[in-house]
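Below is one structure, written out as C-alpha cells; the observations come after it.
A protein chain is absent from this complex, but the other protein chains hold their places.
For chain A:
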C-alpha cells in the first residue's frame, strides 16, 4: 500500500479522502514526497535567543565564519532578481499588452473547418464557381504552352518522387510529397525560354501572414504561414469582368444553421489587429502569385480531408489577397476597382486541388453587395495508383513492374 503511486492511487478510488477508515495509503506517494536520499536536509531550528523579545542577538554574520557562542544569523530570503527561462511562468492573459475584450476567431494552418468549403465561403463572402476559369484553362490547352515530351516528363517526375529519389524501397509521403511538387514546379520553370516572365518570380517560405476582418459582429483573423508561396513582380490580371462582379450582388451566401460559422476557428483574446503580408516594405516581389499547401503527413488522420484542405486554401488565399489589397488601396472597406487575384494549389502527393480567388471587395461586414469569386478545381488525380514493388502471386509477376 505504501508503494501506491499517483496513478495507482486513483484506481484505489481514494478511500483516504473519505475521512476516517482510510486504507492507510498516504496522500502522496514516495515519488511525490521525495526519495529520502535526495531530500534536502531540514534547516536547523533558529537559536532560542531569537525568542526573547526586545533583544538583538549577536551573530557571527560579520565575522563571515562560525564562532561558537555567537548566534546563528537569519538572513532574509534571497531574491535572485531573474528567473531562468525554464521556470518562467507566463503572465495571466489579462495582463498581456495585446489583450482585448472582444474575442477574435483565428484561422491558422491546422484549423479544420467543420463545414469545409461552405464555411470558408461564408467567412470570406465569396461565390464559388466549379472548375477553373476559361483564361487559365486556355493557357493549359494552348499547344504552344505544352512542354515537349510532356507526358514522359511527368511520368518521370512521378516515378522519381514515388520510387527513385530515396534508397528505401517505398518512400514515405513526407518525402515524396514535397519532391513531387518541387519537380513539377521545376518542370514548369523549364519553359523559361518561352516565357521570360517566369524569371520575375521568387519562392518564399515561412512568411507570417496576418489579416483581420469583421464579418457581421465577429472578428476573424487569418494568421500563420501557409507553406511555400510564389511571389511575383507583376500582379495577376483580374479574371472576371466588371459585369460578372456586379452580378454577384444577387448571390446569396449559403448558411449552415445551426452550426456557427466560427466553429473550428481558434477563439482568442490576445491578438494583434494590424495587417502583415509577411514581407517588409520595399520587397521587390510584392504580389502574391500562388500558394502551395502540402499535406504530407504519413498518417491519414494527420492529413486534412480534401474538403478541409480546400477550405484552408480558400482562407489563406483570401488572407493574402486582403492583406495585399489593404496595402495597395488602404484600410477603408470598399469595392475594389482593380480586383486582386491570388491562386493556390493544394495536394497530398496524388490528389491536387486548384484554386483561383479574385478579391472584389473589402466590405465584408454585411452579407449584401458585391461578393468575391473563387474558381475551384477539386480532386484532380495525378495518377490513380502507384505500386512500388511488383505484385507477385504464386511466384509470377502479376502487377506492374
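One rule holds in what follows: a contact is a pair of C-beta atoms (placed from the backbone, for glycine too) under 8 Å apart; a residue touches a chain by one contact, two chains touch by 3 or more; residues count from 1.
Going forward, contacts and distances are computed from a predicted model.
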Complex member absent from the view - protein name from UniProt, among "AP complex subunit sigma", "Fructose-bisphosphate aldolase", "Retinoic acid receptor responder 1" or "39S ribosomal protein S30, mitochondrial isoform X1": "39S ribosomal protein S30, mitochondrial isoform X1"
Residue touching the undisplayed chain, where the options are A:24, A:77, A:258 or A:284: A:284
Candidate in contact with the missing chain, chosen from A:71, A:154, A:204 or A:297: A:204
Residue, one of A:167, A:217 or A:250, that touches the chain absent here: A:167
Sites on chain A contacted by the missing partner chain, in the whole complex: 156, 159-160, 163-167, 178-179, 182-183, 186, 189-190, 192-193, 198-199, 202-208, 225, 276, 278-285
